[in-house]
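Heads up, one of the protein chains got dropped from this complex, but the rest are sitting where they should.
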Amino acid sequence: MSATLQTWLSAFFTIAIYTLVLYKDNKVFRFAETVMIGITAANGIVLTYHNYIKPVVAVDIIQNHKYLQLIPIVLGLMMYTRFVKPIAWVSRIPMGFWVGVGAAYILVRNPGVFISQITASFLALNKLNNLIFVVGVIAVVVYFYFTVPIKSAPMKGATTLGKAFLLVSFGATFASTVMSRISLLLGRLQFLLQDWLRIAKV
Amino acid sequence: MNIWKRLSDLDRRYYYVVLILVVALPIIKPWGLPIRVGSTTDDFHKTVEAVPDGGTIALAIDYRSDCIVELNPQVTTLFRQAFAKNVKIIMWSNVDEGANVTEPITRAVGQEMGKTYGVDWVNLGYKPGGEVTMKKMVDNFWEGAAYVDMQGTRLEDLPIMQGFNSLRDADLLIDMMAVVPSPAQNYLKMVSIPYGLPMAIGTTAIQAPTEMPFYSSGEYKGMLAGLRGAAEYEFLTKNPGPAMMGMDAQSAAHLLVILLIAMGNIGHLMDRKKRAGAPTGGGS
Amino acid sequence: MKKTLPFALAFVSALTITICVFFDLAPALVEEIDKWFILSTAFVCCIGLVNLTKVHTRNIQRRGRDWDLSIVLLAITFGYLLLGVVTGPTAPLYAWIFDSTAVPLGATFYSVLSFYIVSAAYRAFRVKSRDAAILLISGIIVLLGNAPIGEVIYPGFGTATKWIMDIANTSAMRAVIFGATIGSFITAIRVFLGIDRPYTATGE
Partner (left out) sequence: MFAEGMGVDFFLIALLFLGVGYALTRTKKGMAKWQIRKIPGLDAIEEGIGRATEMNRPVFYLPGSGGFSDPQLLASMAVLSEVAKITARYDTRLIVCVPMSSVYPVIEEVVRQSYVSAGKAESFRAEDVRWFSDHYFGYAIAIIGLMFKEQVATNIMLGTFAFDALMYAEAANQAGAIQVGGTAATTQIPFFVAACDYALIGEEIYAAAAYLTKDPVRVATIVAEDWAKFLVTGLVVLGVLLQTFGKADGLKDFLNKW
């Protein structure tokens, strides 16, 4: 019974949203949107609370008496001062901390990936594809030189070529995007036809 | 309005209906076109196969309900491949909904294959904190995972977690992801590269081109790209499922898109020719 | 105080982590900072909720557009939140509601894009310039190569797609990654030196 109800509810919401494209903006669609916003907003909090906050407080603070952990809790709660105008600036303190930690990890952890991508481009020029690959990498990097004027012939050539490589790559991205989007529609139609209407074989 | 103009200016509802039909018909009656397996999927399959018997895969689930169509079949098939050869899976999510969307599908595979939750696999739920949490899971996994699984069961009560104190204890790290900025690239820089843990990913078709450089440099040991990747993976593991069944509809829709691009352009060109010389500004 | 304190905290935490990680000093200290970071960000989970409540209460008071839906929204949000906090996220009822609403809605919302993308391909993808032409040709090849039908029509589509993805796309994307990573370094340095102070954007 509950499985059937679930299928019908899912079907209702799926169709409610399709009314937007096949008909026009309407209240049924906006109701579906409202449900989506409400459920996901609540779910994010429920998950953070049950899977992270509650166990950490129970283990670290209550069980192991690590009272230092109260500091980050206060830090996190400071964010809420932004809703109280006179003390809103207090919310900058945790922001400062996060931005600082974030910047530090960019500086210490990004070089590893960066360098390995550089060394991965060290290809021997003994195959046509390797040559094209290396030329592509360099031309696109040159395309993004912003303070070198594009006047000399090599610069003109490199930037034109770089742009061409970028465009071919964007073509691939476009096709992949189409593919993903179609897959989404496909998934919903599979649901409607197989699980709900049972027209197609599962 | 001449015919060419009309060709490039059809009401959208016409081709929306055509699109629905074109995708729906092959679902009802598949054509059975052959699927060729690409190297990214092949490598993914081999990498999972290389995990020793009794080994552990650490699996990060970083997608939401919007991308279940492409990623759920990838996860399901991964579970089947791992369980077929007694490999354990410890999974969690760095994205809030991730744990919810995989919970029902993984449970179904576990039950079907006679595996026990907490012994053969575990879902630790959502762990906030992004890349800093990823690093914490290397330094001290239990602390990074906040000591509990998704249901709030203490990790000490789960047999699978005994002796698993760091991500380095895993044999393979897999990130199934579909959010921006890429959590897989974060795992690469926070975990895989500094600590030498092999890593593979599954992602959507959209994000595949952006992730390709890391596969081609050998940092991702394998990659499943979109529903096509899932279909190839189902094919390789001999578990035909929704992804393989969807490939014909995918083909049909791609043809429709190409047809529409051609129609739009031909109509536009001919219309311009007909009104020869008329200046065209931007934004036709 | 209002400007220096956040900057000082940003600077000190950035400096500590940078030095400790590069020179392998005081791993326990870095671990503690990591923990603080995770825990403090976790406590921000209700910020969106406060915002949402504010916006929609105002809408209800003013009888704005769809004010009735604003009431529904607040009822659903707080009701589901309460249920979740009491029962936990894996309780059958909670999971059932999630699976019957958020899952189909999320998937369907995004699938609407398949209509829009088809529409855009038809209306917006006009060969206006050489740039657009290159993009379209490459796009069409990959479209054909990525679906089984392409190879049935002509086996070369698969090979061409593989070439575009592995060589042309990967080389361009790698260069884009170089640029983006350098950009991220410079941005981080600007934060470090206090040239950029993104944290001052809030709390005005």
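A few notes on this one:
Read from first to last, the chains carry the letters A, B and C; within each, the first residue is number 1.
Just so we're on the same page, a residue touches a chain if its C-beta (ideal position, glycine included) is under 8 Å from a C-beta of that chain, and two chains touch if they have at least 3 such contacts.
Since the model is a prediction, treat every value here as computed from it, not as a measurement.
When the full complex is examined, the chain removed from view is found to touch A, B, C.
Note that of C:Gly79, C:Gly158 or C:Gly179, the residue touching the chain absent from this view is C:Gly179.
Not every partner is drawn; the one left out touches chain B at residues 180, 194, 206-207, 209-210, 281-284.
In the full complex, chain A makes contact with the omitted chain through residues 20, 25, 33, 36-37, 99, 102, 107-108, 111-112, 114-116, 118-119, 121-126, 134, 137-138, 141-142, 144-150, 163, 166-167, 170-171, 173-174, 177. Although one chain is hidden here, its contacts on chain C can still be listed: residues 18, 21-24, 48, 51-52, 55, 109-110, 112-113, 116-117, 119-120, 123-126, 128, 131-132, 135-136, 139, 173, 176, 178-180, 182-183, 185-187, 189-190, 193, 195-196, 198, 201-202, 204.
Just so it is clear, only the chains that are shown with their structure count from here on.
Shared contact partners of chain A and chain B, listed by label, are C.
Between the chains A-C lie more C-beta contact pairs than between any other two chains.
Once the centre of each chain is set as its mean CA position, chain A and chain B turn out to be 13 Å apart. With centres defined as mean CA coordinates, chain C is found 16 Å away from chain B. Once the centre of each chain is set as its mean CA position, chain A and chain C turn out to be 3 Å apart. For chain C, the set of residues touching two or more other chains reads 35, 37-38, 41-42, 45, 88-89, 98-99, 102-107, 109-111, 114-115, 117, 121, 136, 140, 143, 146-147, 165, 169-170, 173-174, 177. In chain A, the residues that reach two or more other chains under the touch definition are 21, 40, 43-44, 47-48, 50-52, 56, 101, 105, 110, 113, 117, 120, 169, 172-173, 176-179, 182, 184-185, 187-188. On chain A, the positions that touch chain C within their shared complex are 2, 5-6, 9-11, 13-14, 17-18, 20-21, 27, 30-53, 56, 68-69, 71-73, 75-77, 79-83, 88-108, 110, 113-114, 117-118, 120-121, 129, 132-141, 143-144, 162-179, 181-182, 184-185, 187-188, 191. Those residues of chain B lying in contact with chain A across their complex are 13, 16-17, 19-20, 23-24, 27-28, 66-70, 96-97, 99-100, 124-128, 131-132, 135, 146-148, 150, 152, 185, 188-190, 193-194, 204-206, 208-210, 213-214, 216-219, 225-228, 242, 245-246, 249-250, 253-254, 257. Only residues 27, 31, 34-35, 37-38, 41-42, 45, 88-90, 95, 98-99, 102-107, 109-111, 114-115, 117-119, 121-123, 125-128, 136, 140, 143-144, 146-152, 158, 162, 165-166, 169-170, 173-174, 177 of chain C touch chain B when the two sit together in their complex.
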